[in-house]
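The complex appears here minus one protein chain, its other protein chains still in place.
For chain A:
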Amino acid sequence: MTAVQDKASGQADPGGTAATSPPPYRRTRRATALPSGDKLVLGLMLGIPSLVHVLFVWVPALGSIALSFSSWDGIGGFEDIEWVGFQNYVDIFTRYPRFWPALQHNLIWLVFLLVLPTVAGLLLAVLLDRQLRFGRLYQSALYLPMVLSLALVGFIWQLIYQPEQGLLNNLLGTADDHPTNWLGDPDINLYAVLVAAAWRHTGYVMLLYLAGLKSVDPALKEAAALDGASAFQTFTRVTFPVLKPVNIVVLVVTVIEALRAFDIVYVVNKGRNGLELLSVLVTDNIIGESSRIGWGSALAVVLLLISLGFIITYLFQVFRKEERA
(Lines give C-alpha, C1' and ligand atoms only; values in the text may rest on other atoms or scores of the structure.)
Protein backbone atom coordinates (compact mmCIF):
# COMPACT_ATOMS: atom_id res chain seq x y z
CA MET A 1 0.00 0.00 0.00
CA THR A 2 2.69 2.43 1.01
CA ALA A 3 4.69 1.63 -2.12
CA VAL A 4 1.73 2.44 -4.29
CA GLN A 5 1.11 5.66 -2.46
CA ASP A 6 4.74 6.70 -2.79
CA LYS A 7 4.61 6.05 -6.48
CA ALA A 8 1.36 7.95 -6.79
CA SER A 9 2.77 10.97 -5.00
CA GLY A 10 5.88 10.77 -7.17
CA GLN A 11 3.81 10.96 -10.31
CA ALA A 12 1.75 13.80 -8.96
CA ASP A 13 4.84 15.85 -8.27
CA PRO A 14 5.02 18.27 -11.24
CA GLY A 15 8.71 19.17 -10.99
CA GLY A 16 9.80 15.81 -9.69
CA THR A 17 11.56 12.82 -11.12
CA ALA A 18 9.14 12.29 -14.01
CA ALA A 19 10.00 15.62 -15.65
CA THR A 20 13.74 15.71 -15.08
CA SER A 21 14.59 12.11 -15.83
CA PRO A 22 12.18 10.51 -18.25
CA PRO A 23 14.30 7.46 -19.18
CA PRO A 24 14.09 5.69 -15.81
CA TYR A 25 10.37 6.41 -15.69
CA ARG A 26 9.84 4.81 -19.08
CA ARG A 27 11.94 1.88 -18.05
CA THR A 28 9.61 1.23 -15.11
CA ARG A 29 6.68 1.25 -17.46
CA ARG A 30 8.32 -1.30 -19.72
CA ALA A 31 9.11 -3.50 -16.76
CA THR A 32 5.43 -3.68 -15.81
CA ALA A 33 4.27 -4.25 -19.37
CA LEU A 34 2.84 -7.75 -19.65
CA PRO A 35 2.51 -10.22 -22.48
CA SER A 36 -0.95 -9.96 -23.98
CA GLY A 37 -1.95 -13.36 -22.53
CA ASP A 38 -1.27 -12.23 -19.03
CA LYS A 39 -3.07 -8.98 -19.67
CA LEU A 40 -6.11 -11.02 -20.62
CA VAL A 41 -5.87 -13.11 -17.46
CA LEU A 42 -5.43 -10.08 -15.29
CA GLY A 43 -8.22 -8.34 -17.11
CA LEU A 44 -10.53 -11.26 -16.48
CA MET A 45 -9.45 -11.66 -12.87
CA LEU A 46 -10.15 -8.01 -12.21
CA GLY A 47 -12.98 -7.67 -14.69
CA ILE A 48 -15.21 -10.54 -13.60
CA PRO A 49 -15.27 -9.63 -9.91
CA SER A 50 -15.73 -5.97 -10.82
CA LEU A 51 -18.58 -6.87 -13.14
CA VAL A 52 -20.19 -9.07 -10.49
CA HIS A 53 -19.72 -6.32 -7.93
CA VAL A 54 -21.20 -3.64 -10.14
CA LEU A 55 -24.04 -5.91 -11.25
CA PHE A 56 -25.07 -7.21 -7.85
CA VAL A 57 -24.09 -4.35 -5.55
CA TRP A 58 -23.98 -1.05 -7.39
CA VAL A 59 -26.79 -1.54 -9.86
CA PRO A 60 -29.30 -2.65 -7.18
CA ALA A 61 -28.15 0.09 -4.80
CA LEU A 62 -28.46 2.81 -7.45
CA GLY A 63 -31.71 1.20 -8.58
CA SER A 64 -33.07 1.48 -5.05
CA ILE A 65 -32.07 5.10 -4.88
CA ALA A 66 -33.79 5.81 -8.20
CA LEU A 67 -36.92 3.89 -7.23
CA SER A 68 -37.12 5.75 -3.93
CA PHE A 69 -38.35 8.75 -5.95
CA SER A 70 -41.21 6.74 -7.42
CA SER A 71 -44.56 5.30 -6.55
CA TRP A 72 -44.78 1.80 -7.97
CA ASP A 73 -46.54 -1.43 -6.99
CA GLY A 74 -44.05 -3.69 -8.74
CA ILE A 75 -46.51 -4.75 -11.43
CA GLY A 76 -45.76 -4.13 -15.09
CA GLY A 77 -42.77 -2.46 -16.70
CA PHE A 78 -40.92 0.84 -16.38
CA GLU A 79 -43.74 2.71 -18.08
CA ASP A 80 -45.98 1.98 -15.09
CA ILE A 81 -43.65 3.73 -12.65
CA GLU A 82 -44.91 7.08 -11.47
CA TRP A 83 -42.23 9.54 -10.40
CA VAL A 84 -43.06 11.53 -7.30
CA GLY A 85 -39.81 13.29 -6.44
CA PHE A 86 -39.07 13.57 -2.74
CA GLN A 87 -42.67 12.87 -1.74
CA ASN A 88 -41.83 9.46 -0.23
CA TYR A 89 -39.17 10.98 1.98
CA VAL A 90 -41.42 13.83 3.08
CA ASP A 91 -44.20 11.36 3.91
CA ILE A 92 -41.87 9.00 5.73
CA PHE A 93 -40.40 11.74 7.90
CA THR A 94 -43.70 13.46 8.66
CA ARG A 95 -46.55 10.98 8.37
CA TYR A 96 -45.28 7.46 8.93
CA PRO A 97 -45.86 6.57 12.59
CA ARG A 98 -43.48 3.60 12.49
CA PHE A 99 -40.45 5.43 11.11
CA TRP A 100 -39.11 7.36 14.09
CA PRO A 101 -39.57 4.45 16.54
CA ALA A 102 -37.74 2.18 14.09
CA LEU A 103 -34.84 4.60 13.76
CA GLN A 104 -34.67 4.97 17.52
CA HIS A 105 -34.73 1.18 18.00
CA ASN A 106 -31.90 0.77 15.50
CA LEU A 107 -29.77 3.20 17.52
CA ILE A 108 -30.68 1.55 20.85
CA TRP A 109 -29.76 -1.76 19.26
CA LEU A 110 -26.37 -0.41 18.23
CA VAL A 111 -25.53 1.14 21.59
CA PHE A 112 -26.73 -1.88 23.54
CA LEU A 113 -24.72 -4.34 21.44
CA LEU A 114 -21.65 -2.12 21.66
CA VAL A 115 -21.80 -2.02 25.44
CA LEU A 116 -23.15 -5.21 26.94
CA PRO A 117 -21.82 -8.10 24.81
CA THR A 118 -18.49 -6.34 24.35
CA VAL A 119 -17.89 -5.89 28.06
CA ALA A 120 -19.25 -9.35 28.90
CA GLY A 121 -17.25 -10.95 26.08
CA LEU A 122 -14.04 -9.27 27.21
CA LEU A 123 -14.62 -10.32 30.81
CA LEU A 124 -15.29 -13.92 29.86
CA ALA A 125 -12.27 -13.97 27.57
CA VAL A 126 -9.99 -12.71 30.35
CA LEU A 127 -11.38 -15.32 32.74
CA LEU A 128 -11.02 -18.14 30.24
CA ASP A 129 -7.50 -17.03 29.37
CA ARG A 130 -6.42 -17.87 32.94
CA GLN A 131 -6.37 -21.60 32.15
CA LEU A 132 -9.34 -22.49 34.34
CA ARG A 133 -10.15 -26.11 34.89
CA PHE A 134 -12.76 -27.17 32.28
CA GLY A 135 -11.88 -23.96 30.45
CA ARG A 136 -12.40 -25.56 27.05
CA LEU A 137 -15.84 -26.73 28.13
CA TYR A 138 -16.91 -23.24 29.20
CA GLN A 139 -15.47 -21.83 26.04
CA SER A 140 -17.45 -24.21 23.85
CA ALA A 141 -20.62 -23.68 25.85
CA LEU A 142 -20.34 -19.91 25.57
CA TYR A 143 -19.52 -20.02 21.90
CA LEU A 144 -22.29 -22.48 21.07
CA PRO A 145 -25.08 -19.87 20.56
CA MET A 146 -22.98 -18.31 17.82
CA VAL A 147 -23.49 -21.29 15.54
CA LEU A 148 -27.26 -20.77 15.68
CA SER A 149 -28.96 -18.41 13.30
CA LEU A 150 -30.51 -15.38 14.94
CA ALA A 151 -33.93 -16.58 13.79
CA LEU A 152 -33.42 -19.81 15.71
CA VAL A 153 -32.30 -17.81 18.74
CA GLY A 154 -35.64 -16.04 18.45
CA PHE A 155 -37.54 -19.31 18.57
CA ILE A 156 -35.55 -20.54 21.57
CA TRP A 157 -36.05 -17.36 23.57
CA GLN A 158 -39.75 -17.29 22.83
CA LEU A 159 -39.99 -20.46 24.90
CA ILE A 160 -38.31 -18.60 27.73
CA TYR A 161 -40.35 -15.41 27.43
CA GLN A 162 -43.81 -16.88 26.80
CA PRO A 163 -46.18 -15.26 29.37
CA GLU A 164 -48.04 -18.23 30.86
CA GLN A 165 -45.94 -21.24 29.94
CA GLY A 166 -42.53 -19.63 29.56
CA LEU A 167 -39.50 -20.46 31.67
CA LEU A 168 -38.78 -16.98 32.95
CA ASN A 169 -42.20 -16.19 34.41
CA ASN A 170 -42.36 -19.63 36.01
CA LEU A 171 -38.96 -19.17 37.60
CA LEU A 172 -39.98 -15.75 38.87
CA GLY A 173 -43.25 -17.18 40.15
CA THR A 174 -45.26 -14.66 38.15
CA ALA A 175 -46.74 -17.11 35.64
CA ASP A 176 -50.14 -17.53 37.28
CA ASP A 177 -50.90 -14.05 38.45
CA HIS A 178 -50.48 -11.25 35.87
CA PRO A 179 -47.43 -12.66 34.08
CA THR A 180 -44.98 -10.19 32.59
CA ASN A 181 -45.52 -10.11 28.86
CA TRP A 182 -41.87 -10.00 27.91
CA LEU A 183 -42.36 -10.01 24.16
CA GLY A 184 -45.80 -8.38 23.96
CA ASP A 185 -45.24 -5.28 26.07
CA PRO A 186 -43.70 -2.59 23.85
CA ASP A 187 -41.92 -1.00 26.79
CA ILE A 188 -39.79 -4.04 27.49
CA ASN A 189 -39.85 -6.31 24.46
CA LEU A 190 -37.03 -4.50 22.68
CA TYR A 191 -34.74 -5.13 25.65
CA ALA A 192 -35.94 -8.72 26.00
CA VAL A 193 -35.01 -9.34 22.39
CA LEU A 194 -31.71 -7.49 22.83
CA VAL A 195 -30.79 -9.81 25.69
CA ALA A 196 -31.42 -12.75 23.37
CA ALA A 197 -29.33 -11.14 20.64
CA ALA A 198 -26.58 -10.34 23.16
CA TRP A 199 -26.64 -13.94 24.38
CA ARG A 200 -25.56 -14.96 20.91
CA HIS A 201 -23.23 -12.07 20.22
CA THR A 202 -21.27 -12.36 23.50
CA GLY A 203 -19.79 -15.71 22.49
CA TYR A 204 -18.53 -14.19 19.27
CA VAL A 205 -16.91 -11.22 20.98
CA MET A 206 -15.42 -13.55 23.60
CA LEU A 207 -13.79 -15.68 20.96
CA LEU A 208 -12.31 -12.67 19.19
CA TYR A 209 -10.81 -11.35 22.44
CA LEU A 210 -9.62 -14.79 23.42
CA ALA A 211 -7.72 -15.06 20.16
CA GLY A 212 -6.27 -11.60 20.82
CA LEU A 213 -5.24 -12.51 24.36
CA LYS A 214 -3.48 -15.62 23.15
CA SER A 215 -1.30 -13.47 20.94
CA VAL A 216 -0.22 -11.15 23.76
CA ASP A 217 3.43 -11.78 24.40
CA PRO A 218 3.76 -13.43 27.87
CA ALA A 219 7.06 -11.59 28.29
CA LEU A 220 5.15 -8.29 28.54
CA LYS A 221 3.03 -9.56 31.40
CA GLU A 222 6.10 -11.03 33.05
CA ALA A 223 7.86 -7.72 32.84
CA ALA A 224 4.85 -5.94 34.32
CA ALA A 225 4.73 -8.47 37.15
CA LEU A 226 8.43 -7.89 37.83
CA ASP A 227 7.73 -4.16 38.01
CA GLY A 228 5.23 -4.93 40.76
CA ALA A 229 2.02 -4.28 38.79
CA SER A 230 -1.19 -5.79 40.14
CA ALA A 231 -3.30 -8.07 37.93
CA PHE A 232 -5.70 -5.20 37.26
CA GLN A 233 -2.90 -2.80 36.40
CA THR A 234 -1.33 -5.39 34.11
CA PHE A 235 -4.60 -5.72 32.29
CA THR A 236 -5.40 -2.01 31.91
CA ARG A 237 -1.85 -0.81 31.19
CA VAL A 238 -0.37 -3.72 29.25
CA THR A 239 -2.83 -6.27 27.95
CA PHE A 240 -5.70 -4.04 26.87
CA PRO A 241 -3.57 -1.63 24.80
CA VAL A 242 -2.12 -4.62 22.97
CA LEU A 243 -5.67 -5.72 22.15
CA LYS A 244 -6.35 -2.53 20.20
CA PRO A 245 -6.61 -4.19 16.76
CA VAL A 246 -9.11 -6.66 18.20
CA ASN A 247 -11.19 -3.78 19.51
CA ILE A 248 -11.53 -2.46 15.99
CA VAL A 249 -12.59 -5.87 14.68
CA VAL A 250 -15.17 -6.17 17.46
CA LEU A 251 -16.46 -2.68 16.74
CA VAL A 252 -16.90 -3.42 13.05
CA VAL A 253 -18.52 -6.79 13.65
CA THR A 254 -20.93 -5.26 16.16
CA VAL A 255 -21.93 -2.36 13.96
CA ILE A 256 -22.63 -4.78 11.12
CA GLU A 257 -24.60 -7.03 13.45
CA ALA A 258 -26.67 -4.12 14.73
CA LEU A 259 -27.49 -2.65 11.33
CA ARG A 260 -28.47 -5.94 9.76
CA ALA A 261 -30.63 -6.97 12.73
CA PHE A 262 -33.86 -8.32 11.34
CA ASP A 263 -34.48 -12.04 11.66
CA ILE A 264 -34.99 -12.23 15.42
CA VAL A 265 -37.66 -9.52 15.57
CA TYR A 266 -39.33 -10.88 12.46
CA VAL A 267 -39.58 -14.29 14.09
CA VAL A 268 -40.96 -12.87 17.33
CA ASN A 269 -43.76 -10.69 15.98
CA LYS A 270 -42.87 -9.57 12.47
CA GLY A 271 -41.19 -6.51 13.93
CA ARG A 272 -44.35 -4.88 15.18
CA ASN A 273 -45.48 -3.33 18.40
CA GLY A 274 -42.26 -2.06 19.88
CA LEU A 275 -39.84 -4.15 17.82
CA GLU A 276 -39.74 -1.98 14.70
CA LEU A 277 -36.41 -1.76 12.90
CA LEU A 278 -35.64 -0.05 9.61
CA SER A 279 -34.90 -3.39 7.99
CA VAL A 280 -38.37 -4.60 9.00
CA LEU A 281 -40.06 -1.56 7.51
CA VAL A 282 -38.17 -2.07 4.25
CA THR A 283 -39.30 -5.70 4.12
CA ASP A 284 -42.88 -4.94 5.10
CA ASN A 285 -43.24 -2.44 2.31
CA ILE A 286 -41.42 -4.24 -0.47
CA ILE A 287 -42.51 -7.83 0.09
CA GLY A 288 -46.21 -8.50 0.15
CA GLU A 289 -49.35 -8.62 -1.87
CA SER A 290 -49.24 -5.18 -3.36
CA SER A 291 -45.86 -3.84 -2.57
CA ARG A 292 -44.92 -0.18 -2.17
CA ILE A 293 -41.60 -0.43 -3.95
CA GLY A 294 -40.93 3.31 -3.95
CA TRP A 295 -41.78 3.80 -0.28
CA GLY A 296 -39.74 0.75 0.77
CA SER A 297 -36.79 1.89 -1.35
CA ALA A 298 -36.84 5.28 0.32
CA LEU A 299 -36.64 3.54 3.71
CA ALA A 300 -33.79 1.40 2.39
CA VAL A 301 -31.94 4.52 1.29
CA VAL A 302 -32.24 5.93 4.81
CA LEU A 303 -30.72 2.70 6.16
CA LEU A 304 -28.00 2.91 3.50
CA LEU A 305 -27.14 6.46 4.53
CA ILE A 306 -26.81 5.43 8.17
CA SER A 307 -24.59 2.49 7.19
CA LEU A 308 -22.51 4.78 4.99
CA GLY A 309 -22.00 7.09 7.96
CA PHE A 310 -20.36 4.28 9.89
CA ILE A 311 -18.45 2.91 6.93
CA ILE A 312 -17.02 6.31 5.98
CA THR A 313 -16.00 7.05 9.57
CA TYR A 314 -14.31 3.68 9.78
CA LEU A 315 -12.47 4.07 6.48
CA PHE A 316 -11.30 7.55 7.47
CA GLN A 317 -9.84 6.12 10.67
CA VAL A 318 -8.08 3.31 8.82
CA PHE A 319 -6.63 5.48 6.09
CA ARG A 320 -5.51 8.16 8.48
CA LYS A 321 -3.65 5.56 10.47
CA GLU A 322 -2.02 4.22 7.31
CA GLU A 323 -0.97 7.68 6.26
CA ARG A 324 0.60 8.22 9.63
CA ALA A 325 2.36 4.87 9.29
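What we mean here is this: a residue touches a chain if its C-beta (ideal position, glycine included) is under 8 Å from a C-beta of that chain, and two chains touch if they have at least 3 such contacts; residues count from 1.
The rule we apply is simple: contacts and distances are computed from a predicted model.
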Undisplayed chain, where the name is taken from the UniProt record, one of "Carbohydrate ABC transporter substrate-binding protein (CUT1 family)", "RNA polymerase sigma factor", "Aldehyde dehydrogenase family protein" or "Branched-chain amino acid transport system permease protein": "Carbohydrate ABC transporter substrate-binding protein (CUT1 family)"
Identified contact with the non-displayed chain, of A:Leu44, A:Ala231 or A:Val252: A:Leu44
Interface with the undisplayed chain - residues on chain A: 31-32, 34-35, 37-38, 40-42, 44, 48, 71, 73-76, 82, 84, 87, 91, 95-98, 162-163, 178-179, 181-186, 269-270, 272-273, 284-285, 287-292
